[in-house]
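For this depiction, one protein chain was excluded, whereas all remaining protein chains were kept in their positions.
Entry: subunit A
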Amino acid sequence: MKFKFLLASLVLGLSSTAMAGGAQDAIDAAKKAQKEAAAVGMEWRDMGKTIKKAEEAAKDGKEKKAIKLANIVVMQSKESLKQAELAKTAGPRF
């Protein structure tokens, strides 16, 4: 299924996304990414929730976890911008 592929590419993508810069940088980037997705009408449901979780993790001193969560949102936003691009020419296939 396409969805599995998407998940897999999300997970793979994580390891290549910046780990340096600390949790706050990652969370700021996630927030910016969420805004970009919303601006093209393609925000995913759990972006806000995931950012909140990242913030909680950061507060608890779990920097690695916070960065990981924030990076998920950044990856999701990239996918959603692709969806927005494709949406411009969306139409029936019959």
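Heads up, the rule we're going with is that a contact is a pair of C-beta atoms (placed from the backbone, for glycine too) under 8 Å apart; a residue touches a chain by one contact, two chains touch by 3 or more; residues count from 1.
Just so it is clear, contacts and distances are computed from a predicted model.
When the unshown chain is looked up in UniProt, the name that turns up among "Protein kinase domain protein", "Sarcosine oxidase subunit alpha", "4Fe-4S dicluster domain-containing protein" or "SoxAX cytochrome complex subunit A" is "SoxAX cytochrome complex subunit A". Touching the omitted chain from subunit A are residues 2-3, 6, 38, 41-48, 76, 79-80, 83, 86-88, 90-94.
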